[in-house]
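Missing here: one protein chain of the complex. Every other protein chain is in place.
This part shows subunit A:
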Amino acid sequence: MSSDAVKKRKPKVVRNEAGTPETKRSRAEGDQEVRVYNEEVELEDRDPQQDYMLYKDTCADLAKLMAEIQELKSSGAKVGSVEIEERHRQCSVHFITLKKLNRLAHMRLKKGRDQTHEAKQRVDVLHLQLQNLLYEVMHLQKEISKCLEFKSQHEEIELVSEEEFFQEAPAEISRPHVTRDDNHQLTLARLDWELEQRKRLAEQYKMSLARKEKIQKAIEQKREYLSSLQPGLQNIMQASLPVQEYLSMPFEQMQKQAEVARHLPPPLYVLLVQAAAYGQACDKTLSVNISGDVDEAKALSRRPEDSQEDESDSDAEEEQQNTKRRRATVGVQLEDKRKAMLRRHPLSLCVDLKCKDGSVLHLFFYYLMNLNILTVKTKVSTATDLSGAVSAGELLNSESLLNCLYASDHGKETPNPANRYQFDKVGITTFADYVSDLGHPYVWVQKLGGLQFSSDGAQSELRGSALSASHMEKTMKLLRGRLQARLALHKQFSSLEHSIIPVSSECQHLFPAKVVSGLTRWTMMSYQEFTELGFVQHVLKAGLVCETDLFFMAVVERGTARLLAAVVLNPRYPEVMPLFSLSLHWKGERSGRTEDNLRAMESEVNVFRAELQGPRPGLQLLTNQIQRLCVCLDVYLETESQVCDGSEGPREFPREKMCLRTARGPSRLKPFKYNHPQGFFSHR
C-alpha cells in the first residue's frame, strides 16, 4: 500500500522509495518496457460516469459490510473472527477503491482546470491582439480624417479667377502648358501670381502714403494761414457796425437773428418770417425779435424724436419702478407729466407794435411743443403814465386785452382737438387753468403761425406760410386798433370819472350847444352785478351779452331826475357798439320795458352807429353815445307835460328845446333827433 501511495504522486515526479536510481533513470530515458503506472493515461480511458457508478456501488458495499460487521459484532462474534476479518479486508479494499476514485476525481478536476486555463490564455492573447489592432485602426482613421480636413493656408487667400489669371499673368508664371492639366501646378502658379501682385501693390501703397503725408502738411499750413485772418475780419465787422446802423441796414443783427431762427420750431419760424416781411413791406413800426435760450433749443433739435421717445419710455419705466417702490408719489408723478406735456419751447418771439403816440404793444409768442399750439402773452407800455381811472382797470389788463380780437375767440381753450386726448392722459380738465401762465392760445395766433386745425369753421385751402400771410395784415391792423381803442377808452374813462364827457370838436355838430343833464357817476360793474339788474333782462335774454364783456354803470342827473344806464362794452369795441339799457327814477321808476319813450331813447343811443361813431377810427363812439343820452334826457324831461298829481303847477323843467311836435305816432314818441345846424328836434 505505501508503494501505491508513493506512486500516486505526480507522474513527473515519480518517486520510487523502494526503487533504485537506475530504475528512475531508466524511466527517464523512456524505457518503455518497464511498466510505469501512469494514472493519467488511465484517466483518459476511464469513463467518469462509470467511476461514479463504481463509487456508488462501493459505498453501498461498504455500508452493507459495515452493517454485516455490526450484525456480527452484536450477535456476539469475536473480534478477530474470520468473517469479521474478511469483511475488514473487503472494507479495506473498498476504501482503497474509494481513495483511487478520489484521486481520479482530483486528477480530472486538475486536468479540466488546466485545459480551461490554457484555452483562456489563448483567448486572452487573441483578444489583446484584437484590441491592439482596433486601436491602431482608430488611430489611423483619425489621422486620415485629420489629413483630409487639413486646409492649407493657401486656400484662404482669395485668388483671382482662373480666366483672369490666365489672361493677366505673364507666361513664366502661368505656364499654361503645365498648369492646364495639373491642378496642383495651377494652384501653385496662381499663388505665385498672387504674391507678385501683392508685392507690386504694397509698393504702390507706400508711395501713396508718402504723397498723402505731403498733402496733409500743405493743408495744415493753409489752415493756419486762414485762422490768422480771422481776427482781422472780426475787427472789420466791428468797425462796420456803426456804418450799418447809419445806413439802417442791420445785416449783422439780421444774420444773428437768422442764425438763431434756424433753431425755432416751425410755427414760430413761419410767424417770424411773415411778421418780419410784413414789417418791412407795410408797417415800419413793427419789429420782431427772438428771445430765449438758444443752447437749449439746439439740444432739443439735435435729438427731436429720440428725446421724445426716450422721455416717454423713461417716464414709463420710472413710473413702473416708482409705483413699485413708493405709491405716495403718484400725484407728483402726474404733476411732472403735466409739466412735461405743457412744456414750452425755449425760444420765443417778441413782436412790438408801436403806435403814433408812443405807446407800444408787446406780444410774446410761445410754442408749446407737445401740444403743437402757439400762445401769446401781452404787455402794454405807454409813453405817458396812465393812472387815475379806476374804472379803466380792466381795459389794459394783459389777460383780457386781446380777448375776442376776432368774434368769439376767447383764448381759453386750446384750438387743437388732438390735445383733448393728451389732456385726458395726464388728467388736465381745462386748459383755462394754465392760460395765465402759458399765454392765450387764440385762434388767430395759430393762424399766424400757419397752424390750422380741423375744428375751425372755415376750411381754407391754405397752409403754413400762405395761411399766415393771409391773416397777417388783418390781424396786425386789429391789434393796433385794439390797442388804440383801449388807450382812447382809458383817457375817456378818466375824464368820465370826473363827470366830464369828452366830446371832440369833430362831433360837436351832433349835439346842441347847451346840454343841461350831466353825467354824475361812471363806475365799473362785474358780470354778476349786471345780471342782477332788473332793467337789463331783455338784453340778457336776447343773447347779446357774454361774460367776457365789460360792464359799466353811468348815472345822468338833472334836477330830481336820475337816469341809470347799464353799459355793455364788447371787447371788440369799437367794431361792436356798446349797448345801453336805461332806467329812469323820476316820479317813480320807469324803464325801457315799461315806457315806450325810454325804449325810444335806448334805440336812439344804441342803433345809430353811423352817426355816432365820429371820424375814423370811430373811437369817439362811447362818449358820443353818452352825450346823446344826456341830450335825450333833456328832451324827455322838458317835453313831459304831465303832472301826476293832477294839478297844473310850475314845471320842473321848462321847455328850452325847440321841437316841431312833442308827440307822434300811437306810442306818442318824443322828438329825440337833433338837426344841425338849425338846432331843433324832430322825430326820425
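Methods note: a contact is a pair of C-beta atoms (placed from the backbone, for glycine too) under 8 Å apart; a residue touches a chain by one contact, two chains touch by 3 or more; residues count from 1.
What we mean here is this: contacts and distances are computed from a predicted model.
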Suppose you had to identify the omitted chain by its UniProt name; would it be "THO complex 6", "TRAM domain-containing protein", "Ubiquinone biosynthesis protein" or "6-phosphofructo-2-kinase domain-containing protein"? "THO complex 6"
Touching the hidden chain, out of A:38, A:70, A:167 or A:667, is A:667
Return the single residue from A:194, A:497 or A:602 that touches the missing chain. A:602
Of A:435, A:472 or A:539, which sits in contact with the chain we cannot see? A:539
It is residues of subunit A that touch the chain not shown, namely 538-539, 541-544, 577, 579, 593-594, 596, 599, 602-603, 606-607, 641-644, 646, 661, 663, 665-668, 683-684
